[in-house]
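Below is the structure I would like to discuss, written out as structure tokens.
The complex appears here without one of its protein chains, the remainder shown in place.
Going in written order, the chains are labelled A and B, and every chain counts its residues from 1.
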Amino acid sequence: MDNLLVIEDLHVHFLLNSGRVRAVDGVNLSVKKGETLCLIGESGSGKSVLGLSMLRLLPSNVYINGRIIFDGKNLLELGEEEIRKIRGKKIAWVPQNPATSLNPVLKVGFQVAEPMILHLGLDKTRAWSKVVKLLDFFGIRPAEKRASEYPHQFSGGMRQRVLVAMGTSTNPELIIADEPTKGIDASKKVQVVRLFRRIREEREDVSLLLITHDLPLARVLADRIAVMYCGHVVEVSEAKTFFEEPLHPYSKALLDSLPSRGLKPIKGFSPSMVNPPEGCRFRDRCDFCSSRCEELPPFFDAGQSTVRCWMYA
Amino acid sequence: MVIEMEFAARTIRLRANEKLTAILGNRMCFAGLTIITLIALMGLLAPLIADDPYKTDLANRLTPPSPDHPFGTDQLGRDLFSRVVYGARVSLLVAITISLISMTLGCLIGAVSGYIGGYLDDIIGRIIDVFLSIPELIFNIALVGILCVSFGASTWNVILAIVITNWVSYARITRGMVLSLKEREFVVSTRAMGASDFWILFKHIIPNAVGPIIVLATLNVGNIIMTIASLGFLGLGIQPPTPEWGQILNSGKNYITTAPWIATFPGLAIMLAVLGFNLLGDGLRDVFEPKSRRMSYG
Partner (left out) sequence: MLKYILRRILQIIPTLIGVSFLSFSLLYVFPGDPAELIVMINSGVEPSPEMVEKFRVEAGLDKPLIVQYINWLSKVIKGDFGTSWSTGEPVIEEIAGRFPASAQLFFSTFLISVAFAFLLGIIAALYRDKAIDHICRFWSLIGISIPSFWLGLMLIWVFSVHLHLLPAFGYGTLKHAILPVITWSVSFMAIKARFIRASLLDALNQDYILTARAKGLSEKTIVFRHALRNALIPVVTYLSLSMSHLIVGSVMVEVVFAWPGLGSLLVESVFKRDFPVVQALVLLSAVIFTITNLIVDILYAVIDPRIRYGD
């Protein structure tokens, strides 16, 4: 499969009064056409920042360096006008927090129609009919009536569907979903899975980048898994192999911490992102660490996967 | 217990240190503090830099600014520069006094009311509403007027009147903070630990409420200075011959055609003083209250 988007040596640092937070510290990652890639990591691992940086949605006090190649261009070098043409049109963002991510004073239908009107040049009537079809497709019925309502009249799950509808409306090539199951009860997660499967049904060749810490969700939806820890990507594997045989010690520990596998906690604490330790950042918590780990390992191939761990040198 | 208190003290000191650095680093705080310090110094060093503000010199009435009299003289020949400089003492001292009294009164009432809750809180809440519904200046003017009739004109009238109208701002904010903090987890867990109400109120709730109160107090002093000057301008405030900026402006009003300098300088002084406190208050607000938790100061 071809690569749709390639991230090369991306650094994203936040310049705060208390220091420089190295949220993303040298990441290489690629998203293939038509695949579902799940970016896994704990809070603070830098995964959301990574996602936001792809669309240049970060605030102005950040330092970004590196390349994000999409459609033959480096997204980080584009001007404001040009990046806006990509946002919502070729790369769509589905935000977390359905409760606050919709404008409370604008009709839902209008908000879903906005990217279509803006990017596809549709007039209001045509856009509206497309909106109604979209809402209906994602199970928001009766779509005609619901489109004229306001966000607070929708339940949390419904709002999430609206956000997804908004993201798919312009037929983008890549959809980035930020923490789609955050704050959702375990019993309702099935709906989220169904929602994303539905996207696949409609558009087979769209690439999905799911940013999440929800391993069970990833297991069900992902084609490939990328694991992030403290600003670094530490493992990239096919989903199947990942869950059967995780390579990186952190991945192993993550899976062991799942309820289904024993709920073993990972010992120690994540290091500070202001002054991260030299070398491999998982060192202090790793059962397998050695003196080599004082130097940051490069990526090693291990079958279909790549791992950032000296054990696979 | 001892360890706990030591830990608390160290945390407070650490936090205070952090805050202090943040405050001094903030540009608005710095500008505000500079202005206030200059004015305070001016008041403090008044005897050194200025002449007697009460000395009349009828031979030299209404003279324009000159090397002898940098701000000119007023209708009784008094040196205006001295009067403005000594006026700083008057304004600052009275304003700070009023602020401290209203703060103590208001915060105490607000905190106790909010913490105890129930009927008492309902009643006090209503009283606060009633006081807040009368526009401050109107209330002050009416009160000072009535007090003057009862007691005769005096600076204490001004102090009492402004305290009466001012305590509610503190009460409202304190009560609001206490009400919201009361239900937060750390209070519930402290109560579960067996702490007494007194302990909780003073060691947990009040320290958390301190930030917005400090901001309010700072902005409040600026407001009070303006109110004192307004009352002075209306002739209701601190009476002559005590030099008070607003009152000097009042006499300046009558001589605006012949001696505009009388009105110019005290007004500038008022503006600078209020500006200083507003700058400081705004800056402190940035330091103490991240944008996500702003309070409204009414």
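Points worth noting:
In this section, a contact is a pair of C-beta atoms (placed from the backbone, for glycine too) under 8 Å apart; a residue touches a chain by one contact, two chains touch by 3 or more.
Everything numeric in this text was worked out from a predicted model, so none of it was measured.
Although one chain is not drawn, the whole complex shows that of B:Val158, B:Ala209 or B:Ala229 it is B:Ala229 that touches it. Within the set A:His13, A:Lys47 or A:His119, the residue that contacts the chain not displayed is A:His119. The chain that is not drawn here is touched, among residues B:Leu44, B:Leu137 or B:Val210, by B:Leu137.
Listed residues A:Lys33, A:Arg84 or A:Lys252: the one in touch with the omitted chain is A:Arg84. In the full complex, chain A touches the omitted chain through residues 55, 57, 84-89, 92-93, 95, 97, 100-106, 114-115, 118-119, 149-150, 152-153, 163, 166.
Within the complete assembly, residues 126-127, 129-131, 133-135, 137-139, 141-147, 149-151, 222, 226, 229-230, 233-236, 246, 249, 252-253, 256-257, 260, 263-264, 266-268, 270-271, 274-275, 278-279, 282, 291, 294 of chain B touch the chain that is not shown.
Just so it is clear, only the chains that are shown with their structure count from here on.
Once the centre of each chain is set as its mean CA position, chain A and chain B turn out to be 51 Å apart.
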